[in-house]
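Structure in structure tokens, see below.
All protein chains but one are shown in place.
After this line comes chain A, so read on.
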Amino acid sequence: MVQWSDFERATIQDIFSKIDSGVVGPAALSRCLIVYPWTQRYFGSFGNLYNADAITSNPKVAAHGKVVLAGLEKAVKNMDDIKTTYKDLSVLHSEKLHVDPDNFNLLSDCLTIVVASQMGEAFTADVQAAFQKFLAVVVASLRKQYH
């Protein structure tokens, strides 16, 4: 089981209570599709992804960004057993969506950058460490059912 320090636990709860989930989800996903364009391979049905402006204003990308963030919020509510919480999500990404799990790290990096720009100076090195640890646990849980 993942051990969380009091600081880490409090920090993760704090981050997710402060960020605007309607903004962060869409911003992180669109940034991922722009910075790592090969990730667009999973979104063939989303329509116009031809350039940064198209991606940023694409309503399907925005909607899906919110779905992703809702998934993260579920992990925040179940920090002591993210692995079990994400079992079905992991199967979904592996068996149905066929997402290469290395992509989870790319989206994680974009989430870190978007949250950092939202929080500014409050995103200290210690806060960053806690956030990246949380994302690492999320990614490991999403990878768990791949075989």
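The rule is short, and it goes like this: a contact is a pair of C-beta atoms (placed from the backbone, for glycine too) under 8 Å apart; a residue touches a chain by one contact, two chains touch by 3 or more; residues count from 1.
In this text, contacts and distances are computed from a predicted model.
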| item | value |
| --- | --- |
| From "Prolactin receptor", "AP complex subunit sigma", "serine C-palmitoyltransferase" or "Hemoglobin embryonic subunit alpha-like", the hidden chain's UniProt protein name | "Hemoglobin embryonic subunit alpha-like" |
| Sole contact to the chain not displayed, among A:I19, A:L92 or A:A116 | A:A116 |
| Sites on chain A contacted by the missing partner chain, in the whole complex | 30-31, 34-35, 52, 55-56, 109, 112-114, 116-121, 123, 125-126, 128-129, 132 |
